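Supplied in C-alpha coordinates, the structure appears directly below.
One chain of protein is taken out of this complex; the other chains stay put.
So, chain A:
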(Lines give C-alpha, C1' and ligand atoms only; values in the text may rest on other atoms or scores of the structure.)
Protein backbone atom coordinates (compact mmCIF):
# COMPACT_ATOMS: atom_id res chain seq x y z
CA UNK A 1 0.00 0.00 0.00
CA UNK A 2 2.75 2.40 0.97
CA UNK A 3 4.64 1.66 -2.22
CA UNK A 4 2.34 3.73 -4.39
CA UNK A 5 2.62 6.86 -2.26
CA UNK A 6 6.20 7.03 -1.26
CA UNK A 7 8.12 7.74 -4.41
CA UNK A 8 7.28 11.44 -4.51
CA UNK A 9 7.97 13.79 -1.67
CA UNK A 10 5.21 16.15 -2.63
CA UNK A 11 2.25 13.93 -1.93
CA UNK A 12 0.56 12.58 1.17
CA UNK A 13 -0.31 8.95 1.61
CA UNK A 14 -3.99 8.10 2.25
CA UNK A 15 -3.18 7.79 5.95
CA UNK A 16 -1.82 11.33 5.90
CA UNK A 17 1.87 10.48 6.06
CA UNK A 18 4.86 11.79 4.14
CA UNK A 19 6.80 8.64 3.48
CA UNK A 20 9.91 10.26 2.07
CA UNK A 21 10.30 12.29 5.23
CA UNK A 22 9.87 9.16 7.34
CA UNK A 23 12.40 7.27 5.24
CA UNK A 24 14.85 10.12 5.72
CA UNK A 25 14.40 9.81 9.49
CA UNK A 26 14.91 6.07 9.17
CA UNK A 27 18.25 6.71 7.46
CA UNK A 28 19.25 8.92 10.38
CA UNK A 29 18.35 6.27 12.93
CA UNK A 30 21.17 4.15 11.54
CA UNK A 31 23.72 6.94 11.70
CA UNK A 32 26.20 7.68 14.46
CA UNK A 33 24.59 9.10 17.57
CA UNK A 34 24.87 12.69 18.70
CA UNK A 35 23.95 13.97 22.15
CA UNK A 36 23.47 17.50 23.43
CA UNK A 37 23.16 18.72 27.03
CA UNK A 38 22.37 22.28 28.11
CA UNK A 39 23.87 23.85 31.21
CA UNK A 40 23.70 27.44 32.47
CA UNK A 41 27.47 27.50 31.95
CA UNK A 42 27.41 26.28 28.36
CA UNK A 43 26.31 23.53 26.01
CA UNK A 44 27.89 20.12 25.50
CA UNK A 45 27.74 18.39 22.13
CA UNK A 46 29.06 14.88 21.68
CA UNK A 47 28.94 12.40 18.83
CA UNK A 48 29.91 8.92 17.88
CA UNK A 49 32.01 8.64 14.77
CA UNK A 50 31.11 5.74 12.53
CA UNK A 51 34.02 5.94 10.14
CA UNK A 52 37.13 4.70 11.87
CA UNK A 53 40.31 3.89 10.05
CA UNK A 54 43.88 4.42 11.08
CA UNK A 55 44.44 5.83 7.60
CA UNK A 56 42.08 8.72 8.29
CA UNK A 57 43.68 12.08 9.11
CA UNK A 58 41.66 12.48 12.26
CA UNK A 59 43.25 15.77 13.19
CA UNK A 60 42.00 17.35 10.02
CA UNK A 61 38.72 15.61 9.44
CA UNK A 62 35.60 16.11 11.45
CA UNK A 63 32.40 14.46 10.37
CA UNK A 64 30.10 15.30 13.24
CA UNK A 65 30.78 18.76 14.67
CA UNK A 66 30.82 22.08 12.88
CA UNK A 67 31.04 25.71 13.88
CA UNK A 68 28.47 27.85 12.11
CA UNK A 69 29.36 31.21 13.57
CA UNK A 70 31.25 32.38 16.62
CA UNK A 71 28.22 31.85 18.80
CA UNK A 72 26.58 28.80 17.18
CA UNK A 73 27.80 25.29 16.46
CA UNK A 74 26.12 22.03 15.52
CA UNK A 75 26.39 18.26 15.67
CA UNK A 76 25.15 16.14 12.80
CA UNK A 77 23.49 12.75 12.44
CA UNK A 78 22.77 11.34 9.02
CA UNK A 79 24.13 11.70 5.52
CA UNK A 80 27.31 13.77 5.87
CA UNK A 81 27.15 15.14 2.33
CA UNK A 82 23.63 16.44 2.94
CA UNK A 83 24.77 17.95 6.21
CA UNK A 84 27.58 19.83 4.50
CA UNK A 85 25.15 21.58 2.17
CA UNK A 86 22.94 22.69 5.03
CA UNK A 87 25.86 23.79 7.16
CA UNK A 88 27.08 25.89 4.24
CA UNK A 89 23.66 27.54 4.04
CA UNK A 90 23.58 28.10 7.78
CA UNK A 91 26.97 29.82 7.66
CA UNK A 92 25.84 32.09 4.85
CA UNK A 93 22.63 32.91 6.71
CA UNK A 94 24.60 33.83 9.81
CA UNK A 95 26.98 36.12 7.92
CA UNK A 96 24.20 37.76 5.92
CA UNK A 97 22.42 38.63 9.14
CA UNK A 98 25.61 40.04 10.60
CA UNK A 99 26.22 42.06 7.42
CA UNK A 100 22.77 43.62 7.67
CA UNK A 101 22.57 44.22 11.41
CA UNK A 102 26.20 44.14 12.57
CA UNK A 103 25.06 41.81 15.32
CA UNK A 104 25.16 38.02 15.64
CA UNK A 105 22.01 36.23 14.53
CA UNK A 106 19.79 35.07 17.40
CA UNK A 107 20.15 31.29 17.57
CA UNK A 108 16.50 30.45 17.13
CA UNK A 109 16.28 32.56 14.00
CA UNK A 110 19.17 30.66 12.43
CA UNK A 111 17.51 27.35 13.24
CA UNK A 112 14.19 28.60 11.90
CA UNK A 113 15.67 29.66 8.59
CA UNK A 114 17.38 26.35 8.10
CA UNK A 115 14.21 24.50 9.02
CA UNK A 116 12.16 26.56 6.58
CA UNK A 117 14.61 25.46 3.91
CA UNK A 118 14.24 21.80 4.91
CA UNK A 119 10.45 22.12 4.91
CA UNK A 120 10.58 23.32 1.32
CA UNK A 121 12.07 20.00 0.32
CA UNK A 122 9.03 18.21 1.72
CA UNK A 123 6.48 20.27 -0.13
CA UNK A 124 7.69 21.30 -3.56
CA UNK A 125 10.41 20.84 -6.16
CA UNK A 126 10.15 17.08 -6.36
CA UNK A 127 13.49 16.68 -4.61
CA UNK A 128 14.12 14.31 -1.74
CA UNK A 129 14.42 15.70 1.78
CA UNK A 130 17.81 16.17 3.46
CA UNK A 131 18.77 13.04 5.36
CA UNK A 132 20.17 14.91 8.36
CA UNK A 133 19.16 15.79 11.86
CA UNK A 134 20.99 18.53 13.69
CA UNK A 135 21.72 19.51 17.25
CA UNK A 136 22.38 23.24 17.39
CA UNK A 137 24.22 24.72 20.37
CA UNK A 138 24.35 28.47 20.66
CA UNK A 139 24.37 31.56 22.82
CA UNK A 140 22.71 34.94 22.31
CA UNK A 141 21.92 37.89 24.52
CA UNK A 142 18.17 37.21 24.35
CA UNK A 143 18.00 33.67 25.71
CA UNK A 144 21.52 32.79 26.86
CA UNK A 145 22.66 29.25 26.11
CA UNK A 146 20.30 27.21 23.97
CA UNK A 147 20.07 23.74 22.46
CA UNK A 148 17.87 22.98 19.45
CA UNK A 149 17.12 19.80 17.54
CA UNK A 150 15.89 19.74 13.95
CA UNK A 151 14.94 16.91 11.61
CA UNK A 152 14.25 16.33 7.87
CA UNK A 153 10.63 17.43 8.19
CA UNK A 154 11.75 20.95 9.07
CA UNK A 155 10.39 20.74 12.61
CA UNK A 156 12.57 21.96 15.43
CA UNK A 157 12.40 22.15 19.19
CA UNK A 158 14.37 23.70 22.04
CA UNK A 159 15.76 21.14 24.46
CA UNK A 160 17.53 20.85 27.80
CA UNK A 161 19.06 17.55 26.73
CA UNK A 162 18.44 15.39 23.71
CA UNK A 163 19.92 12.79 21.36
CA UNK A 164 19.70 11.95 17.67
CA UNK A 165 20.94 9.07 15.51
CA UNK A 166 21.38 5.45 16.50
CA UNK A 167 19.85 4.41 19.85
CA UNK A 168 18.59 7.91 20.44
CA UNK A 169 15.47 6.70 22.25
CA UNK A 170 17.55 4.83 24.78
CA UNK A 171 19.84 7.83 25.18
CA UNK A 172 16.85 10.12 25.61
CA UNK A 173 15.41 8.06 28.45
CA UNK A 174 18.69 8.08 30.37
CA UNK A 175 18.88 11.84 29.90
CA UNK A 176 15.33 12.19 31.15
CA UNK A 177 16.18 10.40 34.40
CA UNK A 178 19.57 11.93 35.07
CA UNK A 179 19.33 15.52 33.83
CA UNK A 180 19.07 18.32 36.38
CA UNK A 181 18.23 21.94 35.51
CA UNK A 182 21.20 23.33 37.45
CA UNK A 183 23.76 20.92 36.02
CA UNK A 184 27.27 22.32 35.68
CA UNK A 185 29.19 22.18 32.42
CA UNK A 186 31.58 19.60 33.81
CA UNK A 187 28.71 17.41 34.99
CA UNK A 188 27.01 17.82 31.64
CA UNK A 189 30.16 16.44 30.02
CA UNK A 190 30.15 13.49 32.37
CA UNK A 191 26.45 12.85 31.83
CA UNK A 192 27.06 12.81 28.09
CA UNK A 193 29.85 10.27 28.51
CA UNK A 194 27.55 8.10 30.58
CA UNK A 195 24.76 8.27 28.02
CA UNK A 196 27.04 7.43 25.12
CA UNK A 197 28.69 4.65 27.10
CA UNK A 198 25.35 3.00 27.76
CA UNK A 199 23.83 3.39 24.33
CA UNK A 200 26.62 2.99 21.83
CA UNK A 201 26.85 -0.37 20.16
CA UNK A 202 30.59 -0.74 20.46
CA UNK A 203 32.08 -2.41 23.48
CA UNK A 204 34.02 0.44 24.97
CA UNK A 205 34.45 4.18 24.63
CA UNK A 206 37.70 5.43 23.21
CA UNK A 207 38.63 8.91 22.15
CA UNK A 208 39.02 7.94 18.50
CA UNK A 209 35.37 6.99 18.20
CA UNK A 210 34.09 10.19 19.71
CA UNK A 211 33.90 13.90 19.07
CA UNK A 212 33.20 16.07 22.11
CA UNK A 213 32.78 19.83 22.15
CA UNK A 214 31.60 22.60 24.42
CA UNK A 215 30.22 26.05 23.71
CA UNK A 216 30.89 28.32 26.68
CA UNK A 217 32.50 31.57 27.78
CA UNK A 218 36.24 30.93 27.81
CA UNK A 219 36.68 34.48 29.11
CA UNK A 220 34.04 37.05 30.05
CA UNK A 221 32.52 38.30 26.78
CA UNK A 222 34.45 35.70 24.77
CA UNK A 223 32.47 32.68 23.58
CA UNK A 224 34.42 29.64 22.52
CA UNK A 225 33.45 26.51 20.64
CA UNK A 226 36.04 24.10 21.91
CA UNK A 227 36.43 20.63 20.44
CA UNK A 228 38.15 18.47 23.03
CA UNK A 229 41.56 17.17 22.04
CA UNK A 230 42.21 13.47 22.39
CA UNK A 231 44.19 14.14 25.60
CA UNK A 232 41.31 16.06 27.12
CA UNK A 233 38.83 13.46 25.96
CA UNK A 234 40.90 10.63 27.38
CA UNK A 235 41.14 12.46 30.68
CA UNK A 236 37.36 12.89 30.72
CA UNK A 237 36.74 9.25 29.87
CA UNK A 238 39.13 8.18 32.62
CA UNK A 239 37.37 10.44 35.11
CA UNK A 240 34.12 8.69 34.20
CA UNK A 241 35.60 5.29 34.73
CA UNK A 242 36.41 4.29 31.18
CA UNK A 243 39.80 2.83 30.40
CA UNK A 244 41.48 5.32 28.09
CA UNK A 245 43.53 2.96 26.02
CA UNK A 246 43.60 3.76 22.35
CA UNK A 247 42.53 0.69 20.49
CA UNK A 248 43.31 0.34 16.82
CA UNK A 249 40.42 -0.52 14.62
CA UNK A 250 40.62 -0.70 10.91
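By definition in this document, a residue touches a chain if its C-beta (ideal position, glycine included) is under 8 Å from a C-beta of that chain, and two chains touch if they have at least 3 such contacts; residues count from 1.
Convention: contacts and distances are computed from a predicted model.
Asks: Among "Tubulin epsilon chain", "Proteasome subunit beta", "Gap junction protein" or "Small ribosomal subunit protein mS25", go ahead and choose the protein name stored in UniProt for the chain not displayed.
Replies: "Proteasome subunit beta"
Asks: Looking at the full complex, which residue from A:106, A:129 or A:152 touches the chain that isn't shown here?
Replies: A:106
Asks: Quickly run down the residues of chain A that touch the omitted chain.
Replies: 99-103, 106, 108-109, 141-142
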